[in-house]
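Missing here: one protein chain of the complex. Every other protein chain is in place.
Order of writing sets the labels: A, B and C. Residues in every chain begin at 1.
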Amino acid sequence: MKLYEYDAKEIFKGNSIPVPEGSLISNPGDAENIAGKLGTVVIKAQVMTGGRGKAGGIAKASNPKEAYKSAQRILGMSIKGLPVNKLLVEEYKKPDKEMYLGITIDRAAKCPLIMASPEGGIDIEEIAKTSPRKIVKIHINPLTGIHDYQARMLANSLNKNKSLMIADIIKKLYRVFIDYDCTLAEINPLADAQDGFFALDARMVIDDNAFFRQDFREEETGSLEETAKKNGMSYVGLDGDIGCIVNGAGLAMATLDLIKQYGGEPANFMDVRAGANEEQMKIALRIVSSNKKVKAIIINVFGGLTKCDEVARGIIDVIPEIKAPLVIRLAGTNENEGRALLEKYRVTLASSSEEAASAVVKLGNSDR
Amino acid sequence: MKLYEYDAKEIFKGNSIPVPEGSLISNPGDAENIAGKLGTVVIKAQVMTGGRGKAGGIAKASNPKEAYKSAQRILGMSIKGLPVNKLLVEEYKKPDKEMYLGITIDRAAKCPLIMASPEGGIDIEEIAKTSPRKIVKIHINPLTGIHDYQARMLANSLNKNKSLMIADIIKKLYRVFIDYDCTLAEINPLADAQDGFFALDARMVIDDNAFFRQDFREEETGSLEETAKKNGMSYVGLDGDIGCIVNGAGLAMATLDLIKQYGGEPANFMDVRAGANEEQMKIALRIVSSNKKVKAIIINVFGGLTKCDEVARGIIDVIPEIKAPLVIRLAGTNENEGRALLEKYRVTLASSSEEAASAVVKLGNSDR
Amino acid sequence: MGILIDKTTRVLVQGITGHEGSFQAKQMAEFGTNIVGGVTPGKGGSEVYGIAVFDSVSEAAGETNPDASVIFVPPRFAADAIFEAIDSGIELIVCITEGIPVHDMMRVCSYLESASSRLIGPNCPGITTPGESKAGIMPNSIHRQGNIGLVSRSGTLTYEIIDLLSRNGIGQSTSVGIGGDPVSGTSFVDVLEFFEKDPKTHAVVLVGEIGGTAEEDSIGFIKQMSKPVISYVVGISAPPGKTMGHAGAIASAGGGTALEKIEAFEKAGIAVAKNPTEIVRIIKDII
Partner (left out) sequence: MGILIDKTTRVLVQGITGHEGSFQAKQMAEFGTNIVGGVTPGKGGSEVYGIAVFDSVSEAAGETNPDASVIFVPPRFAADAIFEAIDSGIELIVCITEGIPVHDMMRVCSYLESASSRLIGPNCPGITTPGESKAGIMPNSIHRQGNIGLVSRSGTLTYEIIDLLSRNGIGQSTSVGIGGDPVSGTSFVDVLEFFEKDPKTHAVVLVGEIGGTAEEDSIGFIKQMSKPVISYVVGISAPPGKTMGHAGAIASAGGGTALEKIEAFEKAGIAVAKNPTEIVRIIKDII
């Protein structure tokens, strides 16, 4: 789960990583008040996407009136489709220098990777492209944790004269990375300002698998992704019109790829997981068909733990509610029973993933 | 540094290891009051030695009056030479079973060792002698820390039916062991009582080398040990009459052993450390000679970093204050200069450790 | 024959009294796996389908001398179960559990570096050597003995491909699911090294997906191999920044897309199948 900048900064603050003074607000009047206290402020849209600056979602205001106006403007915006409901208003820190500091997981090395670059304020991928030699990377042994000498080496690469202060921030960021089960903890930019170093932006991504020991709750959005997740499935909305229901992530991706190969465009990715049963299948069908763009639906199940007859029963229960044509491919455990159950219904039965994908694309293209 | 039972129990409490409710008191009236609140209580002398029970320093009192009397009695005691100034008065927990739980450092394995035994209440050395097969030992990798499965195995060996509760205590005790830089953290006995498990006694020894990151301060006793430590030396009082000053722990032990071989009894161990200088030597001589039992003093220095002429100058400064005869052996760096400086004084110069030890024993035995 | 497991492999099941553990233990036993015991803390002394249950791995190890362990314990206890298996000297550990925190897995993998155990998974379907043994959860019916090695990051897609191969008369030496998590014990290269050495394996199918660089990292070794490798990578239609079901299946602007992987394979002259059917066709061409 990604955290909002504001939440990440709260965590930073609680762990003594310096951030500018600021508040989360949702109306322009509050922005005005805070600017009255803090002087020149920066007003930042709190939306879960990059490129806020380019989209006009970040503004500097040198007096309360200006703060009011900017806050009003940004609160009316949508950035990449996301409405701006909240703003972070914080003290403006003039950076003499903007640096990059981030901790991520190196999958190949199987350990945390700390990256530092004296060039910050832009994406690390961008830095990697433009000046790869300016990124210093250090792997951390997860059992020993970060050593002082490693923090020192990273800090030296940013600013040798102020390396003690930076090393301290690096060690604290690593602490946050570990304590909050992060897959990403990033300060970008880390500003070297008149009165010290400050995390001007903060990004944290928390490992969803660690929620049992972390005190995070995902924001309720009512999205299909969320509904699926609550039911133990994985849904990702896409731009096309072919609804997809598959058991298993790999097979689901393979099915999507096949749809594309046959000239179709998937409306979604949906993994009902390996142990899908009748009830799960009903929920899945309702989620996928609730997307109005969906013109046809493919159900591709390879039964291992999953029993095909149970899947069929789940489908049959929901058939009356579904308008889009269904293409169903059942294989594996109780395959024949499942197919037999479905034969009397107006659904297309396919005997392979390819056949199913081809059929659903045809149905999706034919205007009913 | 050893902690008092009361201090260790405070730490246990702060780390959710269950201990009986209690208070530290220094007068019988307080004992009476507390007994009034807690019912039957146990009154325990807070002195830094084992065998308090045998010495009569622990008493059970079933009513406030009895508590007053017992407290009064114990506060008047001395246990192994240590006056009892403070008492721990705590709620009596009737143990259905007394168990042992301790964490120490296994020097050979270079890691923490957790020991558990269903037979508690006596010394672990005693248990090791009487029923060694009843001690379960598990080594902990200091980089991974204790695993749940290890806590479970230890807990199972104590009481399989209540292993979850015990495993929880074991993990917390390990946490304490690590967080407080312990060389020993021990619960003996761990009582299985009506209302849960309780640490009836608590022992913690803190690594002196970790004081820079631990918030402990040694009690001021004004002892020679303490004075030596404050001056960067190491002094241990012994029962004999030959005062000893040596640079280096190994050479100091060797010198003591030689004194014994020649029939003498050392009054102390004193390591002035490798880098001893003029000032250190003066302090050392004053510390050693302040022991009234001392009949003769040996100074045995092998100069590496230490310069023998500096040592000699330090000795010379203090000679007027010292009544006991001095035997001095200087070897190594600036040996000749040192010996030359001392020749005009009424001291015995020896050319080897053996010669020095033999001489000092003779001087100590001759009645002056 | 085949790799990692065979008829003689003595298999322990950790988490054997759970819903999935007991079901899969039975399935494995029916497949012919030599299951020597199970472990569930607190359930020692009981039995599951005639399999003796122990309280701890070390106890089970002492009594049954296992070579391998298959882990079905819930995510929050799974890393501990792996540590327990490693510390008990189990040579081959197959962790089926999905949803283990990645920080736990980094600690486990770091510990494994100085241990003698091999970990397959987590979040994987395990290993099947047809006609010999199964340490995992692949459906019993789909396998067929033969000379194709299969290694995959996927679950059901793996079953689909194995099934397709078998239906087309193409048997497998061993099928290995290495799992869909970002940090896991055994890599493509590790498994390819086993297949390269295995006389029964004549060619290998490698099934990859988006996220990370595990596929690219295997190219160097594949080029050295004496046996042909047919690759298949899914997730072309996956948008960057989105996790596609598997915790590890996420591509970003920084890399890990299916197209990058496919291009890398093609550039290295490694056969790339566009769909399951093509895998069959390419194998038939080769053999």
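As a convention for this text, a contact is a pair of C-beta atoms (placed from the backbone, for glycine too) under 8 Å apart; a residue touches a chain by one contact, two chains touch by 3 or more.
Values in this document were obtained by computation on a predicted structure and should not be read as measured data.
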| item | value |
| --- | --- |
| Omitted-chain contact residue, chosen from B:143, B:165, B:193 or B:349 | B:143 |
| Hidden partner chain, touching residue among B:159, B:234 or B:365 | B:234 |
| Candidate in contact with the missing chain, chosen from B:54, B:94, B:213 or B:323 | B:213 |
| Of B:46, B:70, B:117 or B:353, the residue in touch with the unshown chain | B:353 |
| Where the missing chain touches chain A, by residue | 141, 143-144, 147-149, 152-153, 156, 163 |
| Contact set of chain B toward the excluded chain (per top definition) | 105, 107-108, 110-112, 123-125, 128, 141-143, 178, 181, 183, 207-210, 212-213, 234, 236, 238, 246-254, 256-261, 266, 269, 271, 274-275, 302-305, 331-333, 352-354 |
| Absent-chain interface as seen on chain C, which is shown | 113-114 |
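Throughout what follows, only the chains that are shown with their structure count from here on.
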| item | value |
| --- | --- |
| Centroid-based (C-alpha) most distant chain relative to chain C | B |
| Chain pair, most C-beta pairs within the contact cut-off | A-C |
| Interchain centroid distance [CA atoms averaged], chain A/chain C, Å | 27 |
| Centre distance in Å when chain B and chain C are each reduced to the mean of their C-alpha atoms | 55 |
| Chain A residues counted as touching two or more neighbouring chains | 143 |
| Junction residues of chain C - those touching two or more other chains | 107, 111 |
